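As structure tokens, the structure follows; a few thoughts come after it.
Note that one protein chain of the assembly has been removed; the remaining protein chains are unaltered in position.
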Amino acid sequence: MSEKPIPVQSIEFRKLIADALNNPYDLEFESPADGKVSIAFLASFANKKDIQTNFLAPLGRLLLEKNNYTWADILPLISEQGRKIRESIDEAVNDLLDGHTLVHLAGKNFIYTFNTHERVKREPTPPLIERTIRGPKISLLEDIKENIQLIRERIKNRQLHIDGMKIGARSQTKVAVIYLQDVANPLAVKKAHERLGKIKIDGIVDSGYIEEYISDNPLSLFPLTQSTERPDKLIAAVLEGRIVILVDGSSNGIIVPVTVNELYQSSEDYYFPFWFGVFLRVFRIIGNIIAVLLPGVYVSLFAVNASSLPIRMALTVSGGRIGVALPLVVELLFMEFVVEIFREGSLRLPTTVSQTIGVASGVILGLSAVNAGIVSNATLVVTIITAIASYSGPNYEIGLSWRILRFFLIFMAAAFGFYGLTIGGLLILGHAAIQDSFGISFLSPWAPILPKELIDTVFRRPLWMRQRLEIYQPVDERRAAKKGGKKDE
Amino acid sequence: MKSKLFVFTIGLLLLATLSSGCWDLLEVDKRAFISTLGIDGNEEGMIVLSAQIPLPHKMLPPGATSGGEPGKQFSTINFSAEPVNTALNGLQAKTYQEVVIEQTKSIVINEELARQGIAQITENFIRNPKMPPQAVIFFTSNHTAEEILSFSPVQEILPGFQFIQAAQLVIKGNWTYYTPLWEFEQKLMHKATDPFAPLINLDPKDKMFVTAGLAVFNGDRLAGKLDMAETQYFGLLAGLMQAGSLKIDLPGNKVLTLRNVRGDSKIKVSESADGAPFFLIKTEITGTLNEITDTGEELTPAHIQKLESVAEQVLRPCLINVIKKLQNFNADIVGFGDKLRIQHQDRWQRMEWKNLYPTVPFAIQVKLKIDKDGALR
Partner (left out) sequence: MNKQALSPPISPVNIFALLVVALLGLDFLDLPYDASSFCGPSGYWTIVISFCLMVLPLALLAVLLQRRFPGENIISAAKSTLGKPLSMVGNLLFLGAYLTWITLAIRDSSTVLINYFLNRTPVWALVVLLLLSIGYIIINGLKPVLRLAAFICLPMLFFRFLMQIFALQGLKPDLLLPVFSASPVSYLKGALATANAFFPLTIVFLIYPLNTKPQKLHIPVLSAATISLLSFFLGIIGAIGVFGAELTQKFNWSEFVAVQYIYITFLVLEQVGLLFLVIWTSLFFVATAFLFSVVAKGLRQQLPFLDYQWTCIGLLLLVGTAVLLFPNDFISRTVFTEYRRWLILPVTVYPLLVYIVSIIRGKKALSNEE
């Protein structure tokens, strides 16, 4: 687009605006009374009723009363807040695309614009994936301003910085970087800004795009940024000294940096009393370990290193496999593939039939497969436990990582038994050990060992003991009062 | 960039290694697990190795009320060859699955074969890394090992497994003392002690196994047997009895029985006048009163003390007889030689223990303590 000045004639003004946007369907022009005043807006964005009531109607009355009117007469009808003066077509079109309404007075080479943007709104709903028993039942929305509002409601502090930028050459998506100036590590903040600034893309559709760009290693099997749909998680992260990135149009926020520990912490660990939080955390970790290891252990015990099996179990499974057509490893892989297909399919099933098909496929198909001799009972049990256990972690992405790595471990177990499983596990650990998230080891505080932080891994620190984690190198470490004391402000 | 290339190459090579063959992949239903091994000798001097193999398709799955087949739930196969491992390989010819030794629970050896010496057999088994070292060894007295393996007792489905379960139960240490393979071998190698192992027999009338009594060894040769009562006394001497029961016949046709009996001995070695070692054994036995021929009296501490000293007088000759019997067998299973080795190391190194043991002098003191009295006064 060229830096053309605003033309003084109404007709030319309208033509230039329409040409700049290639005559879109939703571009509307209004011209009350004598046609000297032209108003342009995108009907898909604008609140037409609002424009009609608050601007067009009074304008019409004004034009009827006065014959020689100037900007001085029209301006009182436009609220001062958000009112801008524009002198080029470029700026005018940009404002239009941002949801503004343009007002042009014939004979002048400038226009005024004001904001009449009405977004498609959605009522806040409970989180879809990160559900908790206790805690706020609200998830993020698509409007970045509303998400920022959710954060501002809870952190009423001057040091809360919200740095905005627009990313995406064509989408001009608004992105906000939120942190506490006196807490967050300045180097991490600088890194976040640098990486966001380097993004060169035509359009951002979801926060996932941003995650891939700013991640230290996008090809890693582990998530090196944390995404969440819960505002309370974002708030907790900001208070800890981490950085939150919100993307307009996405109902997921990004938190950086992240360690493997954070991916296993759920907000409700801190809402429940101390021992309950510990209990929940321990079972979460055990659940995910089962999800990744159980098929490999099953293969290595029942197909390679059978000497360690309790003999009755060996004989029972052996008896159960009589008549089964497939070898054990193939059977297991077949069932794992079927479960993965079901998982994907169930996401897209219409809700009216999902329950019926769920029961039919899950229960009846499983039983029929056993009776038909395609799989054995033991394999079915292992597959189902694995499938459910993989959802025990609060973070969806780490669950996905384990779903992929499970297959690798099955191959290692089939080839080299328990030894192969161990080496496979060490390779996975090694892969995690190589990863960094914004300069911090992904395996912190386990590796390298930070003794003071280890308590907050399997256990969680009681709230009165809370200190900001040394891992994130915050400026201010103290959060609550000293041990045993009352809260000080 | 270089790292990525290395990683890619490494990944490719790893994949190639993995896909070249799962050499040890053998599913559990393709394995014929041996639950018990039986070893006999035949006239040609070869080993007859029998193996008891459970049949999964005949077993009733847990929780099922139907399925499974009537009849024995295991099969017995055998092969003759010399030595034991050749016979083991020979068993492969007799099944369609791969015969595996890794779940062997017990080994039954024929008494006659044992008398000729079994060092070679046990060493062969221990050398095989797949053989579980905790398999228990039995010796048969009136039957061949193959007969023992083929027998299906009325209450037990898979006898091989029941034996090792029994070995874990403390209460069983009253009729016999179980010896796992590793312990048998350890005693064989350790020149200061001799091994022993339980005896196993069939009772066709009750259709049961009877595991009672001990087979005692002189080196690797079976030297003799102890019956049930003698085994109990041996247990008291060696400190092996932990929850046994004891019946003591008191003078005047009275009977005293104790339960929860524990016994242990302290053996002190000193030098006698002629320079030979002299063993002083102090045996302490503790038990709970189970049954006493009714005297109508309340059991006061004085009464109990009197009972104890009378019982000690009765027990002492029984223990002496057992030690003498073991000396006759030249089977040092109580551990005299070990005590000598510990307490007089220099003498041990100069001595030929096997020549000395049958005639070595000893004295025994018995101390009985009845510490609890059950539900009645």
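Every chain is named by a letter (A and B) in the order it is written, and numbering of its residues begins at 1.
In the analysis below, a residue touches a chain if its C-beta (ideal position, glycine included) is under 8 Å from a C-beta of that chain, and two chains touch if they have at least 3 such contacts.
Computed from a predicted model, the values in this text were never measured in an experiment.
A.B. asks: Thinking of the whole complex, not just what is shown, which of B:Gln186, B:Thr257 or B:Gln327 touches the missing chain?
C.D. replies: B:Gln186
A.B. asks: Just name the one of A:Ala236, A:Ile255 or A:Leu309 that touches the chain not displayed here.
C.D. replies: Counting the whole complex, the residue in contact with the absent chain is A:Leu309.
A.B. asks: Would you mind spotting which of B:Asp24, B:Glu82, B:Glu284 or B:Glu308 touches the chain that isn't drawn?
C.D. replies: B:Asp24
A.B. asks: Which positions on subunit A touch the chain that was left off?
C.D. replies: Considering the whole complex, subunit A reaches the absent chain at 304-305, 307-311, 416-420, 422-423, 425-427, 429-431, 433-434, 441, 443, 446-449, 451.
A.B. asks: Against the chain that's been left off, what residues of subunit B make contact? List them.
C.D. replies: Touching the chain left out of view, subunit B contributes residues 2-3, 6-7, 10-11, 13-14, 17-18, 20-21, 23-24, 103, 126, 129-130, 132-134, 168, 180, 182-183, 185-186, 189-191, 335, 338-339, 341-343, 345.
Just so it is clear, only the chains that are shown with their structure count from here on.
A.B. asks: Could you tell me the distance, in whole angstrom, between the mean C-alpha positions of subunit A and subunit B?
C.D. replies: 65
A.B. asks: Under the stated contact criterion, what part of subunit B meets subunit A in this complex?
C.D. replies: Residue list for subunit B touching subunit A: 17-18, 22, 24-29, 31, 33, 35, 54, 56-57, 59, 61-62, 100, 102-103, 105, 130, 132, 161.
A.B. asks: Help me check something: in the complex, which residues belonging to subunit A touch subunit B?
C.D. replies: 302-304, 306-307, 309, 311-312, 314-322, 327-329, 411-412, 414-417
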